[in-house]
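Note that one protein chain is taken out, while the other chains of the complex remain in position.
Moving on to subunit A:
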Amino acid sequence: MGLKGLKTKDKHIKNLAKIVGDRSILYHKEDLLAYDCDGFTIHKHLPKAVVFPKDTLEVSHLVKYCSDNGLPFLARGAGTGLSGGAIPINGEVVISLVKMKKLLSVDYENRRAVVEPGFVNLKLTNSISEKGYYYAPDPSSQYCCTIGGNVAENAGGAHCLKYGVTTNHILGLEVVLPNGEIIEIGNNGVPDVPGYDLLGLITGSEGTLGIVTKITVRILKNPEAKQTVLAYFDDVSDGSHAVSDIISAGIVPAALEMMDKTAIEGVEAAAFPVGHPRDIEALLLIEVDGISAGIDEQISQILDVCKNRNVREVKVAEDEAERARWWANRKTGFGAMGAISPDYLVQDGVIPRSRLPEVLNRIKQISEESGLRIANIFHAGDGNLHPLVLFDARIPGQTDLAIEAGSACLQACADVGGTITGEHGVGIEKKEEMRFVFTDEEIQAQTAIREVFNPENLLNAGKLFPSPGRCAEVKKEMKEAAL
């Protein structure tokens, strides 16, 4: 498997190898290249090395070594993040957690499970489904993304409209702090721990405060019934209004997804087509679940709403197989863009639902201005937009054009009182856009929190917050220098 004893003179690599073993470290350029980016491919940088610890203790030793020797480091799961959180922009030592992939325990009585960070999201549901349970957060990459990564990014998913995002399902964490110290937070699932909500702080901190090595999650009982509706619209605004109407009618669907024409072209050209008409302007994928009583009534209400909004065709999934086909088509939507474009950049803005029509119009305008196609596949129910800017990195200038168009989409979200990320995280991608929603002082307040955990800033530096330049950090540094 390519690891034929250590061939290096680098003392750090030798010492790191002593912690994890010769077969659990990569340091050849060719191997490292596979780690130069994650699901966000616009920035690339080689790591110094990639190490594969097998347990918390090894993580702690690795972290301590890096910290003592001033080596920048970061944690990586499956590398499917969409904002560049796992890209080693400072030549970090990448601590890959994929070998820590055990389901440690399931406690059905108290509805919780303990997993290692490298455990794949969907595998949890698959492991407990026989007993009628599941793990609710379902990012579209759930086939392959790790729960550790989900915690770092506070990942969402199609069904988070009703059930909440990752943070609502985390009951306890074991964390290796940037100095190598191992701490446990969250009191293992016993609710209402007094004091600050550290679980909430760590979840979504994008790997800048510590490395999560054990996770206690909430598991849920499968809903008794489930119905899925597919609705085709000739007009995007009609589709958008239908979204608001459904929520206003008092229904909380488990999922309420939207795709526009360009997105439909992509998924239909790709590996999991379902035969959507190509000439519609938008489709809605709506799922309701819960106790059996009342489901039919909700469905008929939804059908009525769609009809009132001039739906061309609306249908209810006939069986589980049809439902699964619809979802596979939706959930592989981002990757499917590869079928119609060599590269894409996905954005992740959030807006108040009622502003959907106007923001979608603005995105259309941005697309026209930039000359780049923009597809929209998104969680309409919670106003979480995913404009996918399609481009070809081989054409000089297009990458920058795409970045600008993506940024303009976020500005459009911020302008209507929304925000710049719903579930993909800020990472490298959106750190400058943090200024759309935070003042310098607010950003400074947050970096001050980071300093408490990560004072040397060796752990995943250069992510989440804008780099010093125009911002308050510089002022602060200057002030300190003056003193």
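Structural remarks
Assume a residue touches a chain if its C-beta (ideal position, glycine included) is under 8 Å from a C-beta of that chain, and two chains touch if they have at least 3 such contacts; residues count from 1.
Criterion: contacts and distances are computed from a predicted model.
According to its UniProt record, the chain left out of view corresponds to "Glycolate oxidase iron-sulfur subunit" among "Gluconate 2-dehydrogenase subunit 3 family protein", "Multiple sugar transport system permease protein", "Aspartyl/glutamyl-tRNA(Asn/Gln) amidotransferase subunit B" or "Glycolate oxidase iron-sulfur subunit". Interface note for the absent chain: among A:264, A:428, A:443 or A:458, the touching residue is A:428.
Within the set A:14, A:64 or A:99, the residue that contacts the chain not displayed is A:99. One of A:103, A:220, A:339 or A:416 touches the chain omitted from the figure, and that residue is A:339.
Although one chain is hidden here, its contacts on subunit A can still be listed: residues 1-2, 26, 28-31, 33-39, 41-46, 50, 52, 78-80, 96, 98-99, 101, 118, 120, 141, 143-145, 270-272, 332-339, 342-344, 392-394, 396, 399-400, 403-404, 407, 428-429, 432-433.
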